[in-house]
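The complex appears here without one of its protein chains, the remainder shown in place.
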Amino acid sequence: MVHITGTMVLQVVVSGLLVGGLYALVALGLSLVFGVMRVINIAHGTFLMLGAYVTYWLFALAGLNPFLSILISVPVLFVVGALIQRLFVFRVVNAPELSSLLLTFGISILLANLAMLAWTSDYRSVEFLTGSFIVKNIAISKPRSIAFALALAITAIAFLFLHRTKIGKAIRATSQNREVAEVCGINVRRIDLITFGLGAALAGAGGSLVSVMFAVYPEMGQVYVFKSFLVIVLGGAGNYPGAFFGGLLLGVIEGLSSLFLTAQLTEVVSYVLLVALLLLRPQGLLGGRT
Amino acid sequence: MPSLAKVVLPTGILMAALAVLPMFSSGYHVSFTIQVFMWIALAGSWNIISGLTGYVSFGHVAFFGVGAYTSALLITKAGWHWLPAGLAGCGPAALLALLIGYPCLRLKGPYFAIAMLGLNEVVRALVSYFEGLTGGGSGISLPPINATVPVYYAMGATALAVVVTTYLIINSRFGLRLISIREDEIAAETMGIDTARMKLYAFLISAAFPGIVGGFYAWYASHIEPMGVFPLITTITMIIMCLFGGAGTVLGPVIGATLLSIMQELVWARFLFVHQAIFGALIIGVVLLMPRGILGVARQYFRLPRTV
Partner (left out) sequence: MPDTAILEIRNATKRFGGVTALNGCSLSVAAGKISGLIGPNGSGKTTLFNCITGLERLHGGQILFKGRRIDGLKPHRIARRGISRTFQVTRVFPQLTAFENLLAVTGTAFDAAHERADELLAFVKLDRLRDEFAGNLSYGQQKLLEFIRVLMTDPELILLDEPAAGVNRTLLNELLDVLTRLRDQGKTILIVEHDMKVVMGLCETIFVLDYGEKIAEGPPSLIQGNERVIEAYFGR
């Protein structure tokens, strides 16, 4: 067993916070869609994977700066999301939960396997920026800190959009009470379309940022649905700022558990955490409404 | 109501044919039928929690894998005979179900589905981590089996047990209560049904059978390793087979498992990703176009009792 020093702990906390910003961004997309449509989009992670591939290919084929490619992955994924909503998901918005869960599960499997057929299951990486800033013995990875800053910026833009624009307000109104929103003349189906596109776009942005830190492969998205959900439960109470801190918290917890236990068990720790939270504090984000 | 002769006779003939099949046919047919039995049992198990209560289990393969490891360990480390070892697979599987189900099934909404989505990865990580016991990534090798016919009967009996259990549940008040949860959980709860407890019971039953199937599978396969017994595709296959035949019914999973096993064997077994993509598309298609599955379509043309 390696001796664990204070610096090492601080190191993983900092790295964890940096990744956590990303988790918050991805979770925001999931919770937006759930809030408005009461649909847990199991394909959310798959959208993240597609976003990562957009960045990878633009980087590999055209040498585009991966951070800049967010400007492309966001609209691309928005269109993909809106299309999938328009083709499939709108049919199950008012159906029992079983239908929407299974449908989005089917979509995620279809898309992930089409990606494998198209791009093989090889691990790919975007080696754009490496190295770290060193601050007081702590290495702060350059790609991670830029990704963190961008995740923060995108989250902030999303907030401004939700609070300042007419569409954003309509989205929040629909998420608070669908019937009332409809009565007030909000075109709920259009809001669904925009929200689902937006959710996918946020996942796509997350994917672009993930690609500079971790490997890109068709199944990379799988864990993110679970992680995003955990972030939402950690944040609690259905408020988006809560989810942001939930994201940071998850990043730190993951970092610490990989330091004190082993990287292999990181997911086990998050899982036990989720189950324990549900056991002890069952009224998490989604429990408040029946 | 279909007459007794109309139902009992064909069923009897089918059962008798399946019982004597190993005496007359090749190893290929026996091993293919074992596969079908396995899928009937797995799809049928998934049906008990998800088809009846509407709570979607995305991680049912975890119970299969846990059963496989249980029986492999009992056979190799404790020297058990494969039959009791395989049956013992249900214990840890049900225990795992209790650990996950108790916190998650008390809550309405997607908690259970999400928890099940993560379960498989977690169990696989744990199995790989405890190398001393499980052999880690390289798995456990069992003594080679010299006869598949006993496995044929064991797997067949398990499949039959799942079907009979489902029939008994659907025809009991317990079954009615499970379906009432699927139909309107709030109404069920307000009418005095302890929905959390009912769901948990259904889940335990639903997890125990894959444990047994996994237990027999370990013996049959002679070698198990984490990637082999915890693949996502197994869960996907259970789900699509059950949905395709008709979720929430007795015969739906049987029909779905049989038809898709045959199609799988004939058409697309050799192309894994195409195969998975087709299953994904099939799930989308079934959910949107025939949510009650083949049996649901059949119901529009023939008068079938609900308890089929």
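Per-chain residue numbering starts at 1, and chain names A and B are given in the order in which the chains are listed.
Convention: a contact is a pair of C-beta atoms (placed from the backbone, for glycine too) under 8 Å apart; a residue touches a chain by one contact, two chains touch by 3 or more.
Small disclaimer: the values here were computed from a predicted structure and weren't measured.
Undergrad: Based on the whole complex, identify which of B:43, B:93 or B:188 touches the chain you can't see.
TA: Spelled out, the listed residue whose C-beta touches the missing chain is B:188.
Undergrad: Taking the full complex into account, what residues of subunit B touch the chain not shown?
TA: Output for subunit B: 172-173, 176-177, 179-180, 182-184, 186-195, 248, 306.
Just so it is clear, only the chains that are shown with their structure count from here on.
Undergrad: Starting from the mean Cα coordinates of subunit A and subunit B, work out the distance between those two points in Å.
TA: 31
Undergrad: Would you pull the subunit B residues touching subunit A in the complex into a rising list?
TA: Within the complex, subunit B touches subunit A at residues 50, 54-56, 58, 99-100, 102-104, 106-111, 113-115, 117-119, 121-122, 125-126, 128-129, 182, 186, 232, 236, 239, 243, 273-274, 276-277, 279-284, 287-288, 291.
Undergrad: Under the touch definition given earlier, write down the residues of subunit A that touch subunit B in their complex.
TA: By the definition above, subunit A touches subunit B via 34, 40, 42, 88, 91-92, 96-99, 101-103, 105-114, 116-117, 121, 222-223, 225-226, 229, 262, 264-265, 267-268, 270-271, 274-276, 278-279, 282, 284, 286-287, 290.
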